[in-house]
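Of the protein chains in this complex, one is absent; all others appear in place.
Every chain is named by a letter (A and B) in the order it is written, and numbering of its residues begins at 1.
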Amino acid sequence: MTETPVKVLVVDDAATVRLYHTSLLSEAGFAVEEAANGLEAVEAALTTAFDLFVVDVNMPKMNGYTCVETLRSETVGTPAPVLMISTEDRPGDAERAYAAGANLYMVKPVSAERLVRVARMLTAGRGIPA
Amino acid sequence: MTSAATAGAGLSEADFEKFREYFYKRTGIQFAPSKRYFVDKRIDTCIKNSEFDTFTTWFAALRLSARDDLLQELINQLTVNETYFLREDYQFDSMLRTVLPDVVEARGGANRIVGPIKILSLPCSTGEEPYSIALRLLEEWDLIDRLDVEIHGADIDSSVLDRARHASYGERSLQRVPKKWRDKYFSPVGGGRYQLDEGIRGAVTLHQVNVTDTLAMRAFRDFDVIFCRNVLIYFDELSSRRAAENLYGAMRPGAYLFLGHSESMSRISPIFTPTRLPEGIVYQRPTGANR
């Protein structure tokens, strides 16, 4: 029996963060693609139906909040869950993320176990990995 | 292919990855790993043409000093910059099937549209692109007899514009033009060259302009469709931003912008809205005040 793997888009301008999140999520069985800023993520989401977005906040060209707003807008209109991960821990950041349309906001550093657990939780029912 | 054959510039895997990431960040062009041999050879040529001896010193100068000449040479080496009729034709398919019908509808429909539909080819080089647009509209767009269409070509280089005005082309340029169209719109002028019909030549307006010059670009207004293919990658960060902003100013709200097939606005400017068409991604000037 072949199952469709759960597709995740990792969105971060830092190549090391993309590599880290991609390797953790790939090992856990997710099919991961990467985008280096918010606008690239929007373009990727126009051509591929992702099951989860993992989005940084501070990125050039299009920041994380605007990215999530655009993913939720009619430009893309994805219903897929969005996890925002930020280095920022300012008052109001989480509220801003939720207002933009994120499902969960976390502050770095996020442990490997927690990232995988949250990714599984957010994508439960979307095929493997269960 | 053997590992000896891929040695080329003597790039290690890590160097190649660093280069790939840099070039992508700078130009939006991503090389498949299968292009490794090609890329290695072209980098080798760039290093040989520079005053540097090694990849490391050349790459450091490329990245850390404002050496536009090094980048220009690199892009010239790594991009195929030839122009011919009906190049990247799938974008003209997009224009005919999706973009123009949407433009007509957004402007009130074929019976109520006021003013011409305006299409800009920038850079137009020796004219193949604006004339290809003209041919495809005349041959394939059912509304061409009911609506006015203005086609404009613009380029910074006056010598290519002179050749565009003359509009005579060799076999290589015309290889993709169907024989029927060639017989109908071109006449042999000797030396294996064919000149485009005067009616079409006369219908396309040509301009000399630098796309990064905001003042000069003010003359370009209310375009419905712009083709700006394979030029923004040549500019540095600030110039490409200014060029994108000038193009935005030349477009009607809701108008469409086509970039080259390996190019993306995502490394240049967020002011456009990417839109997916069956043939690929195209950019629109947002219609509302918000983007």
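Heads up, the rule we're going with is that a residue touches a chain if its C-beta (ideal position, glycine included) is under 8 Å from a C-beta of that chain, and two chains touch if they have at least 3 such contacts.
Heads up, the rule we're going with is that contacts and distances are computed from a predicted model.
**Student:** Which of the following names does UniProt give to the chain that is not shown: "Amino acid ABC transporter membrane protein 1 (PAAT family)", "NADH-quinone oxidoreductase subunit J", "Phosphate-binding protein" or "HEAT repeat-containing protein"?
**Tutor:** "HEAT repeat-containing protein"
**Student:** Out of B:Lys41, B:Arg63, B:Arg163 or B:His261, which touches the unshown chain?
**Tutor:** Reading the full complex, the residue touching the unseen chain is B:Arg63.
**Student:** Please identify which residue in B:Arg182, B:Arg242, B:His261 or B:Arg276 touches the non-displayed chain.
**Tutor:** The single option touching the absent chain is B:Arg242.
**Student:** In terms of residues, what is the contact footprint of the unshown chain on subunit B?
**Tutor:** 14, 18, 21-22, 25, 56, 60, 63-66, 116, 134, 137-138, 144-152, 200, 202-205, 214-215, 218-219, 221, 236-238, 241-242, 245-246, 248-249, 269-271, 286, 289-291
**Student:** For subunit A, which positions touch the chain that isn't shown here?
**Tutor:** So the residues of subunit A touching the missing chain come out as 13-17, 19-20, 23, 57-61, 63-66, 87-88, 90, 92, 96, 108-109, 111-112.
We take it that only the chains that are shown with their structure count from here on.
**Student:** Would you mind pulling out the distance in Å between where the CA atoms of subunit A average out and where those of subunit B do?
**Tutor:** Averaging C-alpha atoms per chain gives centres 32 Å apart.
**Student:** Name, in rising order, each residue of subunit B that touches subunit A in their complex.
**Tutor:** Going through subunit B, the ones touching subunit A are 21, 24-25, 264-270, 273-276, 281.
**Student:** Considering only the defined contacts, which subunit A positions touch subunit B in the complex?
**Tutor:** Counting only subunit A, the residues touching subunit B are 15, 36-40, 42-43, 46-47, 61-62, 66, 75.
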